[in-house]
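Dropping a structure here in structure tokens format, bear with me for questions.
Shown here: the complex without one of its protein chains, the others still in place.
Presenting chain A:
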Amino acid sequence: MADLTPTPSDVPAVVLDNVSKSFGDHTVLDGVSLTIERGSIAVMLGPSGTGKSVLLRCLVGLLQPDQGRVLVFGEDVAALDEKRAADRKRLFAVRRRFGMLFQDGALFDDMTVFDNVAFPMRLHTDLSEQAIHEKVSDRLARVGVAHAEQKFPSELSGGMRKRVAFARAIAIDPDIVLCDEPSSGLDPVMSATLDELILELHRTLGMTFIIISHDTAEARKVADTIGMLANGKLVTFGPAERVFAENHPALEQFFTRATVGPIKVV
């Protein structure tokens, strides 16, 4: 998708500056700062309940952090109030640069698979129905569910729903694709296929991917940037080779599936 608000090419895709978020007494993000460059594939690892999904939601303005800045192509999403018309317009402009794969797919139940994937195209592009048809077919073929075009989400398996949701997330060639647990619910072969699709889209269209995952194999395969959240803090973040070489104890525990280490089972 073409940039709606052109930004200088040296502006990073995402910058989090000292972002914190609590729910009641529970702090899920505690002073998180990081920079994700354009065209990178960043994988955020971490145990359940450490704020990975909250981080994604802060990026698209579904949640407001208690403090800190969330810059998306230089626009501070955290400063935009969706209830104010002027802010909403800017927030929607930022959101149009995202595609998001939700953990449970979040497909619209009363639309067919085809209509689900066509939905963002019909809303945000001037494509003809013929062009939309071709593009939807291409996206569905890429994720291996071309045969299910006319089915409803309730007729699909969990893995198929996830793949359709991924097709919808990349429907209008967004600048940034957010993936919340893309491989959960998928068999290993389909999971690997999805990883290869991410690499191909990254290579051919230059999309930036921010992936929340528990899947260490996926992280090793696709990530050029790795981060690890534990107990609300970003314990390590940087280029994949460096992070793997440093082998932070929390990361080591995660990769070796050890029950003893800095990550506590609550």
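Note that a residue touches a chain if its C-beta (ideal position, glycine included) is under 8 Å from a C-beta of that chain, and two chains touch if they have at least 3 such contacts; residues count from 1.
Throughout what follows, contacts and distances are computed from a predicted model.
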Per UniProt record, name of the chain withheld from view ["Putative phospholipid ABC transporter permease protein MlaE", "ATP-dependent Clp protease adaptor protein ClpS", "Cytochrome B oxidoreductase" or "tRNA 5-methylaminomethyl-2-thiouridine synthase TusB"]: "Putative phospholipid ABC transporter permease protein MlaE"
Touch criterion as defined above, residue of A:Phe119, A:Phe166 or A:Phe254 at the omitted chain: A:Phe119
Full-complex contact with the absent chain, from A:Lys52, A:Arg95 or A:Arg163: A:Arg95
From A:Asp81, A:Asp104 or A:Asp187, residue that would touch the chain that is not displayed: A:Asp104
Contact set of chain A toward the excluded chain (per top definition): 57, 60, 62, 88, 92-93, 95-96, 98, 100, 102-104, 106-110, 119-120, 123-124
